[in-house]
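All protein chains but one are shown in place.
Our next item is chain A:
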Amino acid sequence: MSNDKLQTATVTSADINDIKLQESLAATAAQPVKITARDVKVFYGDNQAIHGIDLDVYQNEVVAFIGPSGCGKSTFLRCLNRMNDTIDICRVTGEIKLDDRNIYDPTLDVVQLRAQVGMVFQKPNPFPKSIYENIAYGPKLHGLAEKKSDLDDIVESSLRRAGLWNEVKDRLNQPGTGLSGGQQQRLCIARTIAVSPEVILMDEPCSALDPIATSIIEELIDELKQNFTIVIVTHNMQQAARVSDRTAFFHLGNLIEIGATNELFTNPKQKRTEDYITGRYG
C-alpha cells in the first residue's frame, strides 16, 4: 500500500474498522512516512513471537513502544534494522519498508541499512577503546572522513550533539569504558549519530541508568528529534509519556493500540491498553 493511498483513505472514510491504522495516521499525518511495516511476523524456531504487525513511523517523530515483558516490542524494534539476522533461528515475514525500499530485499546489503538505521542498546556497550576511537569507528568504517581533521570534526559534533563534549573533551584518549553509566550511554548515542543515520532505534536505553542520567538522555532525545526519526522501546510508561509523540502498546506479540501519546495515556481506546497503563498487569 502506498503512502498516498493510505492518506486518502483516512480523509474519505469516516468509519474505518481498522482502528489501529486510523490512529497511526491521524497523529502526525503532516510528516512523510519513514518506515512502513505491514503484516510483520517473527518466528523463533517454531515459536511465533510477533503475530502480524502493521505500523507506520513518520519522519522526525519519536515513537515509543510499550508493553509488558515478552510482548515482542524489542523483537519488532530489532526487525527495523535487521538485528534479528544475527539470531540463527529467527525468521521474519511480511514487509518492512524504509523510504519505500523493502529492507528485507535480498539485494539490499544489511551494512547499508544499518548505516541508515542506527541502534542504541539496553546496556551501554562502548568499545573497550578510547572515547575518540569509539566515535570515530563508524565514520572510518564507512569512509566518511577523508582527512584526520574531518574525523576530528565529526567526533566533536557527535559528542556535542549527545551533550557529552564538555565532559570528555579533555580526555578523548581515555577508554570509553571508564565513563559513568549515563555518560557511556550518551557515548553510545554519539557513536550512533556519528554515522548520520536517518532513524535511531533505542532499546530501553535508560533501563540501566539512574534517574538523573535518565532525564539527561530524555532531554537529549527531545533535541535529536529535530534531525532524526527515533523509535524507542521502554518499560517506563512515564518515560514514554515524556519523550514520545506517539506511543504503541504491544501485548503478546500483537500491536494493540497506537496513537498520539497524550491521547493514548488519557483516553485509551482498548480495554487492554487501559488495564496496562493503569497498572492492572505488566
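One rule holds for everything that comes next: contacts are C-beta pairs under 8 Å (C-beta built on N, C-alpha and C of every residue); 3 or more make two chains touch, one makes a residue touch a chain; residues count from 1.
As a working rule, contacts and distances are computed from a predicted model.
Trainee: Identify the UniProt protein name of the omitted chain, choosing among "L-lactate dehydrogenase complex protein LldE", "Phosphate transport system permease protein PstA", "Thiamine biosynthesis protein ThiF" or "HEAT repeat domain-containing protein".
Mentor: Hidden chain identified via UniProt as "Phosphate transport system permease protein PstA".
Trainee: For the chain not shown, which residue from A:A37, A:M83, A:I216 or A:I277 touches it across the whole complex?
Mentor: Counting the whole complex, the residue in contact with the absent chain is A:M83.
Trainee: Please identify which residue in A:P68, A:G94 or A:G181 touches the non-displayed chain.
Mentor: Considering the complete complex, A:P68 is the one touching the chain left out.
Trainee: Could I get the residues of chain A that touch the absent chain, sorted low to high?
Mentor: Residues of chain A in touch with the missing chain: 68, 81, 83, 86, 88, 111-115, 118-119, 121, 123, 125-128, 137-138, 141-142, 177, 188, 191-192, 195, 281-282.
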